[in-house]
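Below, a portion of the complex is reproduced, with chain positions unchanged.
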Amino acid sequence: MIVDCAHYRDGRRQHEGRMDPREAAKICKNDPGFVWLGMADPSPEELEDVQNIFGLHELAVEDAQSFHLRPKVETYEGGVTFVVLRTARYVDEREEVEFGEVAMFVGPGFIISVRQGITDLHGARLRLESRPQLLEEGPASVLWAIVDKIVDDYAPVVEGLETDIEEVEHMVFSGAVAPVHRIYLLRREVTDFYRAVHPLLGPAQAITHGGVLSIGPGLRQYFRDVDDHLKLVNEEIMAQRDLLSTILQANMAVIGAEQNEVVRKISAWFGIITVPTFIASIYGMNFTHMPELSWKIGYPLALAVMFVLAAALYGMFKRVRWL
Amino acid sequence: MIVDCAHYRDGRRQHEGRMDPREAAKICKNDPGFVWLGMADPSPEELEDVQNIFGLHELAVEDAQSFHLRPKVETYEGGVTFVVLRTARYVDEREEVEFGEVAMFVGPGFIISVRQGITDLHGARLRLESRPQLLEEGPASVLWAIVDKIVDDYAPVVEGLETDIEEVEHMVFSGAVAPVHRIYLLRREVTDFYRAVHPLLGPAQAITHGGVLSIGPGLRQYFRDVDDHLKLVNEEIMAQRDLLSTILQANMAVIGAEQNEVVRKISAWFGIITVPTFIASIYGMNFTHMPELSWKIGYPLALAVMFVLAAALYGMFKRVRWL
Amino acid sequence: MIVDCAHYRDGRRQHEGRMDPREAAKICKNDPGFVWLGMADPSPEELEDVQNIFGLHELAVEDAQSFHLRPKVETYEGGVTFVVLRTARYVDEREEVEFGEVAMFVGPGFIISVRQGITDLHGARLRLESRPQLLEEGPASVLWAIVDKIVDDYAPVVEGLETDIEEVEHMVFSGAVAPVHRIYLLRREVTDFYRAVHPLLGPAQAITHGGVLSIGPGLRQYFRDVDDHLKLVNEEIMAQRDLLSTILQANMAVIGAEQNEVVRKISAWFGIITVPTFIASIYGMNFTHMPELSWKIGYPLALAVMFVLAAALYGMFKRVRWL
Amino acid sequence: MIVDCAHYRDGRRQHEGRMDPREAAKICKNDPGFVWLGMADPSPEELEDVQNIFGLHELAVEDAQSFHLRPKVETYEGGVTFVVLRTARYVDEREEVEFGEVAMFVGPGFIISVRQGITDLHGARLRLESRPQLLEEGPASVLWAIVDKIVDDYAPVVEGLETDIEEVEHMVFSGAVAPVHRIYLLRREVTDFYRAVHPLLGPAQAITHGGVLSIGPGLRQYFRDVDDHLKLVNEEIMAQRDLLSTILQANMAVIGAEQNEVVRKISAWFGIITVPTFIASIYGMNFTHMPELSWKIGYPLALAVMFVLAAALYGMFKRVRWL
């Protein structure tokens, strides 16, 4: 589906409503300014149309259609730069990171964005249109707006994971239950997220240093800003991975420590009941000559001895903190 | 065995059927176009023949015959580039990755492919023959077609391993059984696979950047595409290694947590049976003066006390979740 | 809040009291020497004022306002270098590292420092003012003074963490209790601290090598000194991370060893009580023909046998060190 | 001991039998071709002699005498390249890797090889003498022959370790016994082997790229071949290290899982015996009014109840797979 198609010139949209792609292609060849064509979950036919109209490379278009790609930046003949980014959203109820994809073709006089799955680029368009001085810098400004939006959207994912990690920490150390499965799943999500973000570091730095697109110094500051956010996100994810590994180990240590405690507590109680049982078994013997048996006070005395021994054991176990 | 030998020119096969290698060698020296000679599990004599006909280097031919090599790309005198790749196939029933090898000699006007073990390059030949514009680029296009096929075939291996990892995850966290051995074997397979794929990264990038063979810009895009898939496979394998290590640790934590639970449950039941036994042992004592013994209600009362104590313990253990 | 604003020339403060920022901006354009403007937790309006007066870049000002940044060094158009540093303080009672931030704009003829959260830069100002020969080198000398102060303040944090690590070590190996939670929290603090310090290494080295600001050789030695301290802190933090991971593992080993010991001790005591109980149960049997039962010495003999057996077991368990 | 000393020219040994070193030194200065002097476990005096005759550097000679060195390649004044390699042999009965050393001085017109401990270079000499075209390339060809022999000899070590690792795997997962000590010792051997092989990678690549010795393109292919084998060995060793670490962890998981099983089995059996014991203790009570006691069928009934309860418990434990 073609979401929008507009001609920008002198930092300003030249018309209301969606332009026809064919007309846009003509404009971007002859007129100053540039065209921004936005597509969402396009059908193969729509993409093929756009490919033919703008003369895009077959392989790049293939990539724009497929899913589960690595983020990357590639330059094709004819000065078209192809950028793939992964978008991310944290779904708290499932404790999962959901991924989408945005592919972009940045050519002379045009930029085509193709988004798949969960993504909202409308905010990027609005934000950019409110900054004419950036829009004047051409298609690269749109690239910036989209990358900026996507990287900004990583922050809530990091926070969502952070919150869950803190919950898991609390569970581990409150001793209520061993959330091994949850730790594992979080670790898996963090790894997936890492794989969406990490491969972007190199290209982002390359763009910032002007090694991929020719970007004016004004816009470059903005790309550097994005690059910086990306590095921060990357470091946070790496710290989270490290934390989750440590939590898993800590959990094992907690389980071990708890077991020590449980075994001691159980043993203490069994000791407390076993000793009186032994006393009882003595007076259960059938010897003819057991003077205590005929004592009037024998029975209560035996009970008293049992109680005293049990109490003494209880006290001792309390003292050594087994109870 | 020589599988096929053909002369390609202007992006088109020049004849049906298999050409004689000797004739092919003559053609590739004098005629435009190039020759593609495909061998499968060749005998030493066959290889020696081809070596003499095309003037290949002794060491490269030795490598092409042996097995268990590292993937590599080497340039020999006379402009012959020697490429070794490992092919992989996932055998689900044995949960094993099976490896084969493809060696290629890319020279001026010829390419010789030697495959060993499980590999099917026929698809590569057909796919390439349907793209005359690539075939026109010479032997390097064949190299691309074969590398592309091999790397594409890595994807099902990754998926097969992924499926098994998910099964193992489910086993670990359903608590049914501790699949330590299976985790270990998967880890071993992933490591083997990693060793087949990882050393290829450097050479693949070198080829893509034109540092090894002279490749036209058209073909280069295709090599970059393969390079990209390879990086993706490599990242997926590394993530799987990491996951399997984490699963092993998680499994240990699950085992520990389970043991905690089992010990508590057992202890609870033993407590429930030990306390009534103690009561019984008291009334098994042989004191002359034990008033309860002569009570009419003594026996049922004792039983009732036992039952009540056992029930109380049961309730308590339920409350603290030991049962 | 504007803390101070002063004009320095020939290594000397030119006036008492706070200068007006607007006036300072005029001076730093026309007069020799430079202006140092210090702000603390400024309101957005204050920052905007200063931004306009000194012509600072929008993105840098945004960063100077926000919190939780990565330390970084960036150069903007017009020769303004923007530096962000994280300050750290160890709060012993909470065993937490508290972070603040200092942002600096180093331009031609001026330096603006913006501090947030816990930080005290007054010491830096005093220390610098007592070294006129450094002050003469211009704004970079202020940068040095601040960075030096911040990095010096990392040392007590390292020491505080060290002390806590030693306490934790002692707890682990005295066997009193398993301080898993504390180890984990310390590990987390160290990781946070690492993230505040580590990203600074690259920029610090770049400044030292003169790749960012033009610094005279005299001042450079001082920057190299700071760089050196930073490397030391970084290595210490990495060693602490490593130690804490090892402590966690050692703790698990200690827990396991202790459990072995506890299980042996418990089993020994149960053995000592179970054997006499068995003897008692034998003489509790109701056979008509049990000669011992009618022996006068039967009962004391049985007790003696029990005692001897228990003592023998005790001795044996002592010998094998289960008790 | 001087093992052999020969003059090679035009790819051919010029004489039978051992030449006198002094004469050899004269020849290598004046005549074409080169001299190969081979020593084995030389005495300090022998080495000093050779040092004086050929003008070798004091430090290199010191190194050639000592043991436990890192493999290395160094160039001394006068164009003498000094190479140290570690040879390795797997002693299966002791599961140990035994190391030896070969030092070589490659100078203009001569090569001196000094071997210590287990090493057999005779094969290298024979193999090289059968390839006159390589011998013609001068002393570097001898260097190749020796390095090739040593690296080839690494392969059986890798295989020997592999076999032992597989045995250990089998022991771990058959559950017979926990071979922790053996795993540890293998890990230690692999680490030692790694230290013998890994530092060679850099120099081997340097030689292959011609950065150390001037090598003709023909010989270079052979060095590249060795370099390739070395990389393969290195990767195999790293994979083995990784495997052994994983086995150690897997072993711990297996131990934990086994313990879970043992505890359950034991608990089941104790349950089966404890419940009937409780029944018996009830009828061991001395209450006057226990109607069952006087039933004729009382005793067999009690036994039957015990048996039924025990059987029921057995069935239940079987069902939950504790038995």
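First chain written, first letter: the chains are A, B, C and D, and each begins at residue 1.
Everything below uses one rule, namely that a contact is a pair of C-beta atoms (placed from the backbone, for glycine too) under 8 Å apart; a residue touches a chain by one contact, two chains touch by 3 or more.
Everything numeric in this text was worked out from a predicted model, so none of it was measured.
Colleague: Tell me, please, the full copy count of this complex, given that what is shown in place amounts to 4 chains.
Modeller: Full complex, one repeated sequence, 5 copies overall.
Heads up, the rule we're going with is that only the chains that are shown with their structure count from here on.
Colleague: Hop distance check: chain A to chain D, minimum number of steps through touching chains?
Modeller: 2
Colleague: Averaged over CA atoms, how far is the centre of chain B from the centre of chain D? Could you give it in whole Å?
Modeller: 25
Colleague: Based only on mean CA positions, could you tell me how far chain C sits from chain D in angstrom?
Modeller: For chain C versus chain D, the centre distance works out to 41 Å.
Colleague: So which stretches of chain C touch two or more other chains?
Modeller: Residue numbers touching two or more other chains: 284.
Colleague: Between the chains shown, work out who touches whom and classify the graph as line, ring, star, complete or other.
Modeller: line
Colleague: Chain pairs that touch, all of them, please.
Modeller: A-B, A-C, B-D
Colleague: Which of the residues in chain D come into contact with chain B in the complex?
Modeller: 169, 173, 217-218, 221-222, 224-225, 228, 231-232, 235, 239, 242-243, 246-247, 249-250, 252-254, 256-257, 259-260, 263-264, 267, 270-271, 274-275, 277-278, 281-282, 284-290
Colleague: Can you list the residues on chain C that touch chain A in the complex?
Modeller: Those residues of chain C that touch chain A are 57, 59, 63, 69-70, 72, 74, 76-77, 178, 180-181, 183-184, 187-188, 191-192, 195, 199, 245, 248-249, 251-252, 255-256, 258-259, 262-263, 266, 269-270, 273-274, 276-277, 280-281, 283-286, 290, 292-296, 298-299, 302-303.
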